[in-house]
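One protein chain omitted, others in place.
On to subunit A.
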Amino acid sequence: MMQFMLLFSRQGKLRLQKWYVPLSDKEKKKITRELVQTVLARKPKMCSFLEWRDLKIVYKRYASLYFCCAIEDQDNELITLEIIHRYVELLDKYFGSVCELDIIFNFEKAYFILDEFLLGGEAQETSKKNVLKAIEQADLLQEVRPALTGKAVIIIII
């Protein structure tokens, strides 16, 4: 079972945190600090797995973002690597070539997508179509406002 997933930038800023085990805020911060440091210190060609405490860390970098998962001893590293990739694909499809800013400004969406994909630390639905369909349906339920879209906001800021 996955214990947690962290997304952070090359500068070490935490962009998303998902915990599948109950931990105190203090402990979460400590873990985050430690792991961000450990992962950022690793060189590009190094292997994507490392042992950490009694867990296995699986991480991968996409552009400026690191995706980092902690799994248990019996869990499969490679399939976790592909969980990360599938999540990136989902974000990519939803936002249309996703970038770090999308996740910053639409963090709630990133969480919603993750919840459809993984639940309780296990893969819930691995079909890209089905996950996106669920999110789309939810989006259709929202009140339509003459709103700025997330992308537009980003352009204004850049």
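Just so it is clear, a residue touches a chain if its C-beta (ideal position, glycine included) is under 8 Å from a C-beta of that chain, and two chains touch if they have at least 3 such contacts; residues count from 1.
Simple rule for what comes next: contacts and distances are computed from a predicted model.
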{"item": "Hidden subunit of the complex - UniProt protein name among \"AP-2 complex subunit alpha\", \"SDHC, cytochrome b subunit of succinate dehydrogenase\", \"Two-component response regulator ARR6\" or \"V-type proton ATPase subunit G\"", "value": "\"AP-2 complex subunit alpha\""}
{"item": "Hidden partner chain, touching residue among A:Leu40, A:Leu81 or A:Cys99", "value": "A:Leu81"}
{"item": "Where the missing chain touches subunit A, by residue", "value": "1, 14, 16-17, 20, 22, 25, 29, 43, 45-51, 54, 74, 76-79, 81-83, 85-86, 93-96, 104-109, 111-112, 115, 119-130, 132, 134-153, 157"}
